[in-house]
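Only a single protein chain was left out; the remaining protein chains are all shown in position.
Letters are used for the chains, namely A and B, taken in the order the chains are written, and counting of residues starts over at 1 for each.
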Amino acid sequence: MKKTFFQLVCIGMVSLSVFSCGSKDEEVVNIYTHRHYAADQELFSRFTELTGIKVNVVNASADELIQKLELEGANSPADILITVDAGRLHRAEEKGLFQPFESEIIERNIPAKFRDPENYWTGLTYRARIIAYSKDRVNPEDLSTYEDLASDKWKGKILTRSSENIYNQSLLASIIAANGSEVAEEWASAVLANMARDPKGSDRDQVKAVAAGEGDLAIVNTYYIGLMLNDENPEETKAAEQIAIFFPNQDDRGTHINISGVGIARYAPNKENAIKLIEYLSEEEAQSILANLNYEFPINDRVAKVPLHEAWGEFKTDDINLSILGENNQEAVEIFDRVGWK
Amino acid sequence: MGILELQRINKKYKNAEKFAVQDVSFKVKKGEILALVGESGSGKTTLLRLIAGLEHPDSGCIWLSGDKIAEGRTSVPAHKRKVGLVFQDYALFPHLTVLENVSFGLHHTNGNITKQAQEALEMVGLHENHHYYPHQLSGGQQQRVALARAIAPNPKILLLDEPFSNLDAVLKDQVREEIRHIIKKAEITAIFVTHDTRDALSTADRIAILHKGYLQQIDSPKNLYEHPANPYVANFFGKRNEIIATPTVEGFYTPFGFIKDSRSAEYHNPVRLHFRPQHAKILRSEEQHLSGKLYSVSYYGDHQIVQLTDDEGHRICIRTGPNKKFTGKDWVFFTLERFGIEEVF
Partner (left out) sequence: MEKINLKYYWWNRWTGFALVIVVLVTIPILTLITNIFGPPGSSWGHLKENLLYDYFINTLALLAGVAFCTFLLGVSTAWIISSYNFPGRRYFEWLLILPLGFPGYIMAYTYTGLLDYAGPIQSILRNSFGITVQGGIIDIMNLPGAIFILSVSLYPYVYLLARSSFLQQSKTLQEAAALLENSRVRTFFKIALPMARPAIVGGIALASMEVLNDYGVVKYFGVNTFTTGIFRSWFSMGDSSTAIYLAAILMLIVFAVLFLENLQRGERQYTSRSTLNKPIERSQLSKIGQWSLTAICVCILSVSFLIPLVQILYWVFLTYHKVINEEFFILIYRSFSLALISGIVIVILSVILLYALRLNPSKWVKGITKLAILGYAIPGAVVAIGIMIPVLGLDKFLARHLSADGIGLWLTGSLSVVVFAYVVRFMAVGYQPIESGFQKTGIHINEASRLLGAGTSKTLFKVDLPLIKSSLFTGILLVFVDVLKELPLTLILRPFNYHTLATKTFDMATNEMVAESANPALVIILTGIVPIIFLNKMIRMRQV
């Protein structure tokens, strides 16, 4: 009894550790991604269908993934890092986690403003952080800019999520870039004072809170509205139907946008496959799926517009260099902490 | 040559301040039954466990059948010692049958294991219950299984931890005899531990008295009783009366009167006279005898114990027949048929 027991355990341990090494025969591409949308699975399956390359996915927050890449160093099995925020892409680049790549296809499909000038990363989709307002209670004429949200007339009316989330961090980063740190800090403080409740919950929760009358304005990402309007749960749809969206700063720098983007890992073992995947994601088929299933704005402008996006119309985007979102991130976080925006 | 020898064994438990066993040495002869007797805390169980190898001495040596099995902090592990031990709670293996229990120690021997086990069971009179499980047996039966199990592998020495303490008084005599009989029949050397002197007196060939870790005396029951080495040992075997007396040329002056005795000539200072309750005799008349104030009378069916006091309240006990009457008497007269003399320092 004793002998077989130990043997079993040894076999178990060995097989567990070997577990982590994949087989070396098939073609693979290993992705570290923060994206968590159902649409992605479809895309990867489709990619495998087309090319025969298997897609291995590790799903975690961008921060964890960057941490992982750092610690793994040259031994990292990752080929690609996908984030939902430009700031994190920049941070990964700064830490030397990316290697530059070139591809004609990518250059053809993706406008330069969405790519790193030194080719360390590229965007795949973009999203705008807009103001969702209660159709019943708010007159869109009263809305203008992000900066205006600090004014007294919105006291007790604003809803948005925690500062922990990178979407808000990047928004503040863009405001720092536009107006300087001092003004940005005053803005954050004033907006916090105007909030209807403590910042918490997801973007969707903010919309639902507007529908419930807890506040009048919510600062949210565009694609969530799309998702809510098409949700299985009718209550979600009903909530989303009670708001309308407004693109701030149309008369000055434009509405803040952010990208979901990708970079190739510095020690990527399957660089060729990685480039192929990125190329695929930039093509019409993938871009269309992303727009239709996830309501993100496609980066490839040859893709036909989704009806919802048509309804929203054209809008001016803040075209600052997206790297700046990353450069200002630390300061944005510290400002949030100082003013107490949790 | 003895089977077992202990040389200057010392043992102290980690948390305690005092030594559990101090400088104990003795030998055990082949085939004899030795009783280790003492109060709780006297070190008797510790000694047993030291011999078994379940505890280890701080210093000193233990020899078993001519081999050194312990010296200082090194020792032979218990499973190699070939020592048998019957625990106070029997420690039978609950998941094995009686036969399997008894066979347990036989697995590395040659020959027919089952046969040997059966023989051991027969010796204790339990050969019919071999397929039972321990919980299906009575306490007495369990003890016998434990005994058979310990004896079956022919250990060099058999140890028993308080073998009689779980029994009620009625059974005790019977069990004492049985166990002595079995041990002698198996021709095994045995040591058992008890706090009850009667167990020791009836079952053992020799008795060792332990007190606070020290060995007080080791001797045959008769010698211990008649020639105790010190008051502690003397008191162990029953009450011993003590009277302070002043010697004169002819005898001793005691608080109970004068007693004539030629030995008084040898003493000049006050001495202590000691005697057992049964060595004093109660008399009717007062001629030339000792007397004391009657304190109490206790009836025990076949005898009575009378307590007398002197003027200062010191008490002595006298054993007398069941029929003597003491009603209406203040004073009782008695004499000492036998007594010992100790110097007082």
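Keep in mind that, in the parts below, a contact is a pair of C-beta atoms (placed from the backbone, for glycine too) under 8 Å apart; a residue touches a chain by one contact, two chains touch by 3 or more.
Keep in mind it's a predicted model, so treat the numbers as computed, not measured.
Engineer: For the full complex, which residue in A:216, A:236 or A:318 touches the chain that was left out?
Structural biologist: A:236
Engineer: Of the residues listed, A:27, A:70 or A:118, which one is in contact with the missing chain?
Structural biologist: A:70
Engineer: Among the options A:50, A:212 or A:304, which residue touches the chain absent from this view?
Structural biologist: A:212
Engineer: Which residues does chain A use to touch the chain missing from this display?
Structural biologist: These residues touch the chain not displayed: 1-2, 5, 9, 12-13, 16-21, 24, 30, 36, 56-61, 63-64, 66-67, 70-73, 75-77, 91, 95, 162, 164, 196-202, 204-205, 208-209, 211-214, 227, 232-233, 235-236, 239, 269, 333-334, 337-338, 342.
Engineer: Contact with the hidden chain only, please: which chain B residues?
Structural biologist: Touching the chain left out of view, chain B contributes residues 14, 52-54, 56, 65-71, 73-85, 87, 89, 91-95, 104-105, 107-108, 149-150, 153.
Everything that follows uses one rule, which is that only the chains that are shown with their structure count from here on.
Engineer: Roughly how far is chain A from chain B, going centre to centre by Cα mean, in whole Å?
Structural biologist: From the centre of chain A to the centre of chain B is 88 Å.
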